[in-house]
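The complex appears here minus one protein chain, its other protein chains still in place.
== chain A ==
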Amino acid sequence: MVALLRPDEGSIVKTHKTRSVTIKRSFRSLAVKYALLLLACAVVMYPLFWMITMAFKPFDEWTTGSGLTWLPQNATLGNFEYLFYGQTEGLVVTLDRTIGGPLWASLVTSTCGTIIAVVAGTLSSYAVVRFNILPSLALSVLQLRLFPPLAVMIPVMVMWAFIGGVDTWWGLSLIYGIVTLPFAFWLMKTFFDEVPIEIEEAARVAGSSYWRVFYRITLPIVKPGLATCVLFVFILNWSDYLLALLLTQKEWVTLPVYMNTLNTALGEMYGMKAALGFIAAIPPIFLGLLIQKHLVRGLTFGALKQ
């Protein structure tokens, strides 16, 4: 876990640490470098900052009506209040669905989807790496990621309707587990690849069963990797929009889908949407920082390691 929390070592392909050769740079080139970096940070922060401040702005500061300002002039928690309690001062319209349901739905389905993906992915990648069973599984799993989900969603929707999985927590969790399985599989495969087989063979010689070796020796060794994998897959599930849009209707609508339905007779509810976006954006950013070190590995299906 400690290794997990330590962000980027700047190293790659395992052997290289951040370049030890420091290049002598003139003051001018250093200044240019920092200027460019600050510019990049400004570009990164601009949209985020606008959304976050928007979340704290009262109704009349949402648009150019009274002149746009970067910081809210009369900062308010009204937008959040409206989301959580369905009403707030100055708004006649009440919200019939508050954020509670979607927040819960997002949490439950992302968590269950993560469990499915990580359990199936961990077990099968171990079997492929160690027992050499179905080596072709690796590529067929990867192919799942190639296609636009909408191109294959018709039968899935028919099937989900048939098994009664539409708008249920388990229906959405199941599809989440399946679409993030490739990530879990490949991420865990890279971690298992790194475990020295000699340790396991020594345990075998000492008389442990295969299951015991896996459970007692290998799994504890890859624990940091497993934690990374869990967080990574959770981020992916949490970030989904399309699947929830297709497979939920009301009860189990997730945060992003709920966000886009937030319109009332008053028109676009910028402030509330921004507040909601803010809430939805926090967990992945936070978790992403925790697993920064392994992001490359996860996102490239283990083709690159850091």
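We adopt the following convention: a residue touches a chain if its C-beta (ideal position, glycine included) is under 8 Å from a C-beta of that chain, and two chains touch if they have at least 3 such contacts; residues count from 1.
As a convention for this text, contacts and distances are computed from a predicted model.
Engineer: Between "Putative hemin transport system permease protein HrtB", "FAD binding domain-containing protein", "CoA transferase" or "Carbohydrate ABC transporter membrane protein 1, CUT1 family", choose the name on the UniProt record of the chain that's been left out.
Structural biologist: So the chain that does not appear here would be "Carbohydrate ABC transporter membrane protein 1, CUT1 family", according to UniProt.
Engineer: Which one, A:36, A:77 or A:93, makes contact with the chain that was left out?
Structural biologist: From the options A:36, A:77 or A:93, the contact with the absent chain belongs to A:36.
Engineer: Which residues does chain A use to touch the chain missing from this display?
Structural biologist: These residues of chain A touch the chain that is not shown: 3, 7-8, 10-14, 16, 18-23, 30, 33, 36-37, 40-41, 43-48, 50-51, 54, 63-65, 68, 70, 116, 119-121, 123-124, 126-134, 137, 139-141, 143-156, 158-159, 162, 175, 177-178, 181, 185, 191, 193-201, 204, 209-211, 214, 221-225, 235, 238-239, 241-242, 245, 256-257, 259-260, 270, 273-274, 277, 280-281, 284-285, 287-289, 292, 295-296, 299-300, 303-306.
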